[in-house]
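Note that one protein chain of the assembly has been removed; the remaining protein chains are unaltered in position.
In order of appearance the chains are A and B, and numbering begins at 1 in each one.
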Amino acid sequence: MGAAPKEIETAAQSMPRRRFLAWLSGASLVGSSLAAMFSTYVFMKPRATYGQPNRFRIGRPEDFPSGVRVAIDTKRVCIVRDGAKLAAISTTCTHLGCIVAPSETGFQCPCHGSQFDVDGNVTGGPAPKPLAWFQVSLTPSGELEVDKDSEIQTGTYLNV
Amino acid sequence: MSDENNSIVKTLANLPKNVWKSIFRNPLPSSDRGRASTSFSNFFLHIQPVRVSRQTLRPMYTMGLGLISFFLFVILAVTGILLMFYYVPSTTQAYDRMLDLRSSVAFGISLRNMHRWAAHAMVAVVFLHMCRVFLTGAYKTPREFNWLIGVTLFILTLFSSFTGYLLPWDQLAFWAITVGTSIAGYAPFVGKSLRFLLLGDATVGQEALLRFYVLHVVVLPAILTIVVALHFWRIRKDGGLAKPEEATVAPTPVPVTVTLEEPVLVAAGAAMVAADTAPRRFTIQGLVRGPFVKVGKLEEDTVFSWPTLLIAELVVLLITVIGVMAVSIFFNAPLEHPVNLMHPPNPAKAPWYFLGLQEQVSYSAFWGGVGIPALELLLLVLVPYIDRGKAGVGRWFARERVWANTLFLTFVFINVVLIVIGTFFRGANWSFVSPF
Partner (left out) sequence: MRTALAVLSLVLLIVVGVVVYGQFQSHWQDSQKEYLTQALAMAKTPAEKASLEVQEPKLEQTIVTSFKDARGGTIVDRCESCHIAVDDPRFDNGKEPVRTHPYLAELGDVEKNGHWERKHNFTEFGCTTCHDGQGHGLEKADAHGEDQAWPSPLIGYTIQADWDKGVAPHLKGKDYLQANCARCHTGKTFAGTPLVTRGRELYFKTGCFGCHRIQGLSSGTVGPDLSEIGNERKVDYLWGHIVNPRAYAPTSVMPQFKLSDDDRKALVIFLKSRQGTTLAESPMEAFKLNASTGAPVPESAATVAATVSASLSTSARGEQLINGYACLSCHKLGDHDGGISPDLSYEGLVRDHDWLVAHFRTPRSRIPDSNMPAFGLPANDYDDMAAYLLTRTTPPPAMSPADTFKALCARCHGENGDGKGVNAIYLDPAPRDLTLAEFMANKPHDRFISSIKIGVPGTSMPPWGNALSDDQVNGVFNYVWATYVKEKPRTLKPRNVPQVNPVTYSQQSVDRGETIFLARCTGCHGKKADGHGPNSPDISPRPRNLRNFAFINSVSDHRLFESITYGVEGTAMPSWLDYGLQQNDVGDILNYIHSLNKTASSAAIGN
C-alpha cells in the first residue's frame, strides 16, 4: 500500500473483486461455522450410553399367563395380560416420579397418594397425567421387547 | 390516545433496530478514521494497535509461527473441552473411553486425532518460533522479559503435552510417563520429592492419572492463558514485533503536515465542541517512553490493522485449522495395547520431544537428564542479558550476530540429532539399530 491517492485508485478498480472475495470468504466461513456447530451438537448427543437401556426383553408371552399383572420394579414397568392382549404400563408416577405399586383397584403411589385405575388413568391424588403405555413388540425369535422410548396410546394392546 | 398508540407501535417497530444498534454501536469501518477507531471501539480488536509495521507482516519474516502456536493452542482447548465430555480419568475406564471415542462417539475419532496432532505440532511450532525469535535478534532490549515469558511458555507447552500423553492409559502412554518421571527423579535434592508429587504415589497409577488430568485440563491451560495474555501485552508495550532498525542516527525531525481526508467531519467535530457549553476536562492517562508510534509522526511503512492484519491473522488461522484437519483425516492417533504392568515394551520410549533427553540419559542419568538440560535452560534464559548488542535486530542471520546465531544453531542441531537418534536409531535394550 503506497501513498493515499494510489490506494484510493486501486481500491476503486478492485472494489467489485474485493467485494466478491469478501463475500466468498464470509459465506465459506459462515458455512464452516454452521457445519462445526451442527457437528458439535451431533457429537454431544450420545449414541451409546452406559446406563440402563430403555429397550429390553422381558421374556416370552407364555411367561405371562392371562389375567396376570407383573410389576418389574427394576425396569419401572408393569406387564398386563388379558386373554391374548398384552400391554406394558409405566410404573413411574406422573406426579413426581416415584414407583407406583399395583393395587386392587389399579395402581397406588406411596409418595403423595396418587391413584390410578388398571389402565393407568388417574382416579385420585395429585398426578397430572395418566401412566404411560410403552410399545411392546415381538422379536423375530418370539420374545417380548418393551421400548420405553416409544409411548403409545392408552389402551393399545399387543396381540400375542 | 392515538398518539400514544402510535408511539407504542413505533417503539415495537424500532425494536430490532434498537436492539442491534445497542449491541453493534459502530458500523463496519469504511474510512481511515473508522479503521483507526476499531482498536478503541471493539473489545476483541483492541488487542491490536491501530497501525502495524508492514515489515512485520511479511510472511517469510515471522512465518506466522507465533500466531500458529496460539491458534494451535485454541484448537487444543476447543477439541480438548469437547473430548472432556466423554473421557474418564480412571485406570479401569480410561482405555475403554478411548475405544468409545474411536467407535461410538460421533466425530470422536476426528476430535481425538485433531487434538493429538495439534499437540505434537504445537510443541514443534513453539520451538520453531523460539528459533525464529532468536535468529532475528528479537529478544534484545526492550524485549528481554518477553523472551523469558516465551521460554516459560515453551516449558509450559512441553509440560502440557507430557501430562496429556498419559491420559489414553495405553502401553505407549504408561511407559513413556514412567520413563519421563524417572528422568525427573534424577534432579538433585528435589528429584525424589518432585517425582512423588507428580505421581501422587510411588509408581504411575490412578493417582498419577488423576493428577495429570487435572494439570492437563485446568491448571496448565489456565496458566498458559494468563501467560499468553502477558506475552501479547508485552508485544504491544514493546512496540509490536521487532523490526529492522531505521537509520542509526536519529533524523532531524521534519515537520509533517497532516491533511485529514474528511474536513467535513472536522468541521462537524468543531461544531460539536463549540456547541458543548460545559467545559471539558481531560486528565493525563500516563506518560510513556520508548519507540512507540507517535501521534503526528506518520511512519511510512505501516498499515492499518483493520483489515490487513486481521486478514493476515485469519489466513494463518485457516492454514492452521485446515492443516490440522487434513492430517487428522489421513492419520489416526495411536492407541496401543492396554496398560500391562508386567510387560514394559522394549524399548520404552519417552514422547518424541523428550527422546533427546532419554538419549542423553542413556549416557549419564544425572548429566543427561537434569544437568545438561538445566544448563541449556539457564543459557536460554540468560541470552538477552548476555547479548546486549543492539545490532542485528529484525533481520534473519544478521552478520553482526553471527556468533550468537552459530552457537544457537549448534545447540539446536545437537538436540535435533539426539532426538533423531533416540527415535530411529535405538531399538531393544536401547541398542543401536538401523532404521532402514
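Convention: contacts are C-beta pairs under 8 Å (C-beta built on N, C-alpha and C of every residue); 3 or more make two chains touch, one makes a residue touch a chain.
Model, not experiment: these values are computed from the prediction.
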* Structure fact -> Out of B:Val133, B:Leu335, B:Ala350 or B:Ile419, only one touches the absent chain, namely B:Leu335
* To do: Return the single residue from B:Val52, B:Ala312, B:Leu355 or B:Ala404 that touches the missing chain.
  => B:Ala312
* Looking at A:Leu24, A:Met44 or A:Ala101, which makes contact with the chain not pictured? -> A:Leu24
* Structure fact -> Omitted-chain footprint on subunit B covers residues 92-93, 95-96, 99-100, 102-104, 106-107, 110, 170-171, 308, 311-312, 314-315, 318-319, 321-322, 325-326, 328-329, 335-338, 340, 342
* Structure fact -> In the full complex, subunit A touches the hidden chain through residues 18, 21-22, 24-29, 31-32, 35-36, 38-39, 42, 47-48, 50, 53, 56-57, 60, 137, 139-143
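Note that in this section only the chains that are shown with their structure count from here on.
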* To do: Report the inter-chain centroid distance for subunit A and subunit B in whole angstrom, where each centroid is the mean of the CA atoms.
  => 43
* Structure fact -> Contacts from subunit B onto subunit A in the complex sit at residues 54, 82, 85, 100, 104-108, 111, 261, 303, 308, 314
* To do: State the interface residues of subunit A toward subunit B in the complex, per the touch definition above.
  => 1, 4, 25, 39-40, 42-48
